[in-house]
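In this view, the complex is presented without one of its protein chains, the others remaining in place.
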Amino acid sequence: MLDIKRIPIPALVGIILTALFVLAAIFAPWISPHDNGEIVGDVWEPMSAAHWLGTDNLGRDLLSRMIYGARITLFIAVLATALSFSLGAILGFSAAVFGGWFDTLLSRLVDLLMSIPTLIMGLVVLSVLPTNLVTLILVMGVLDSTRVYRLSRAVAVDINVMDYVEAAKLRGEGSAWIIFREILPNALSPLVSELGLRFIYAVLFLSTLSFLGLGVQPPDADWGGMVKENKDGIVFGIGAALIPAAAIAMLAISVNLVADWVLNRTTSLKGGRG
Amino acid sequence: MSSPILKLIAQRVALGILLLLAVSVLIFAGTQILPGDVAQAILGQSATPESLANLREQLGLNEPAYIRYFHWLGGVVTGDLGTAMSSGQDIATSIKGRLWNTLFLAFWAAIVAVPLAIILGLIAVRYRNGWVDKLISGLALASTSFPEFFIGYVLVYFFAVKWQIFPGISTVYDGMPFGERMQAITLPATALTLVVLAHMMRMTRAAILNVMQSAYVETAELKGLSAFNVIRKHAFPNAIAPIINVVMLNLAYLIVGVVVVEVIFVYPGMGQYLVDHVTKRDVPVVQAVGLIFAAVYISLNIIADIAAIVANPRLRHPK
Partner (left out) sequence: MAESKAKPGVLLDIRNLRIEATVFPPGEPPKNIVLVHDVSLTLEKGKVLGLIGESGAGKSTIGLSSMGYGRGGVRITGGEVILNGRDILKGGKDGFRKLRGREVCYVAQSAAAAFNPAHRLMDQVVEATLLHGTATRAEAEKRAVALFRKLSLPNPETIGERFPHQVSGGQLQRVMTAMALCSEPDLIVFDEPTTALDVTTQIDVLAAIKDAIRDTHVAALYITHDLAVVAQVSDEIMVLRHGRLVEWGGTRQIIKEPRQEYTNALVSVHEIEHAEQKPGTTPFLSVKNVTAAYGRSHIKVLKNVSVDIYPGQTLAVVGESGSGKSTLARAITGLLPPEEGTVTFDGRPLANRLADRPKEDLRQLQMIYQMADVAMNPRQTVGTIIGRPLEFYFGIRGRERDRRVAELLDKIEMGKGFSDRYPAELSGGQKQRVCIARSLAAKPKLIICDEVTSALDPLVAHGILELLLELQKEENVAYLFITHDLATVKSIADSIAVMYRGEVVRYGPKSKVLAPPFDAYTDLLLSSVPEMEIGWLEKAIKGRRMASAGN
């Protein structure tokens, strides 16, 4: 069992902060003091007892916007990560186990997709696609699945040449046993920590797209979109835009800390219990 | 230089050109993947039939896709990037000045970031596992977590608004004196530097550490060479290739970073231009600029590969 006292402090901080963000996202309607679109005061009011984080460019309560923003940000990022992961991992494992033309074709296609920076390819595609949540998740998921594909293929290729996999093949086991019983349990730890990194990347990518005005469309806003909404205040010395930007950074750091710890923990075990 | 190397380099360049062609297909296809009618999607449901027909004509939508592709490619190769739908201006002309601005910005960011990253990477190796090293890896962790606009606006908030040292909006124009231009790009170049610095530093550290742990470095130490000479004569010649690789990979990061940083600082470069026209759904501009970005990215990767080939003694002196 996991002993809480043995979790290093950075990882503990990461877990707590991540949990807070997730809870805020799930219970947004119950914990936020105001409605997402409700105008409650003047434009860019400073922080006060009534509005802890002040108000935004239209006089909406920034804290409430942040909480709802967490919801949208996490929702899209989680779905995009789930898509990129299942797509990338399934194709990557299959490519490693089956090899041959299937592997060659997929790998060359992924090479091609990765030879264009993700943001640039994203912008190219989004210039013709309708801007809605489904498109956003699909584009983010598919573009990012290339990285998951590379990693899971590499991991699976490494495991596939291990003697214990050869022993299973010599025994006459089918591909299902080999993929799910021999390869998958041993590929899990690098993949889990990669999951964290892919999630961070999804959050940053979404925020960047929204900041550029190509992600979540108003009146809804994720944190990146909120930076865009409030950025004009910066030149007047109003830091409202920095708050959602800092939230993104904080979420990313928290997840990073957890992923780092998971990676260290699992690589040091070298199999066995845990 | 021997012929097997030249052959390898030629192969790598040919492969790069092939890749670039494939990428141009991909970018072109990427703007055709809409399930319905592109013109309809661009103009929206309320578009009049005349404007739809007009747009179709303008986009050449009445011809099959592959013919449009070859038209486009033929234009690109001869330097004709087409005209922007939104403004009717020649794309190549609008891009020229902006491309120069972007390269100027990226150049100065790289000039600062590359030596700084290598020096800090060396320091981290020298004081391995000490507090300097820990600080550097902590910063690297943070920097991979910071969105570019966070770094950018924090810089603006303090340096442009609070302390008013540098302008928060980087206006540049033709014939601007060099000093003023440098002042205008100080903040965006700093932001770009910070975006790539930590990552470059961490990868440099890993590359040097890898070389420093090899047996031939131990051999050199056991010959009585001083620490400096061990690094200069034995570690450095073998670390060049990985370091060039690291630098090139991170310069490729600059390309993505530059898009966001230009938007933050309203800097008249390629990134700003691309984002504007994605919003306006100006497909010809997006295709052209996307292709240029991809070409720069691929060229950097080719240079990295070639550097690795040239620096490899096994290839320079075959059996």
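The chains carry the letters A and B, assigned in the order they are written, with residues numbered from 1 in each.
Keep this in mind: a residue touches a chain if its C-beta (ideal position, glycine included) is under 8 Å from a C-beta of that chain, and two chains touch if they have at least 3 such contacts.
This is a predicted model, so every value here is computed, not measured.
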item: Where the missing chain makes contact, among the chains that are shown; value: A, B
item: Chain not shown: contacting residue from B:79, B:177 or B:224; value: B:224
item: Identified contact with the non-displayed chain, of A:167, A:192 or A:235; value: A:167
item: Hidden partner interface residues of chain A, rising order; value: 6, 8, 162-164, 166-167, 169-173, 181-182, 185-186, 264-265, 268-273
item: Missing-chain contacts mapped onto chain B; value: 214-216, 218-226, 233-234, 237-238, 313-314, 317, 319
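Everything that follows uses one rule, which is that only the chains that are shown with their structure count from here on.
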item: Distance between the centres, which are taken as Cα means, of chain B and chain A, whole angstrom; value: 23
item: Residue ranges of chain A touching chain B (in the complex, touch as defined); value: 112-113, 115-121, 123-130, 200, 204, 207-208, 211-214, 224, 227, 231, 234-237, 239, 241-242, 245-246, 248-249, 252-253, 256-257, 260
item: Chain B to chain A touching residues, read off their complex; value: 19, 22-23, 26-27, 30-34, 38, 41-42, 141-142, 144-150, 153-154, 156-157, 160-162, 168-169, 252, 255-256, 259-260, 263-264, 274-275, 277-279, 281-283, 286-287, 290, 293-294, 297-298, 301
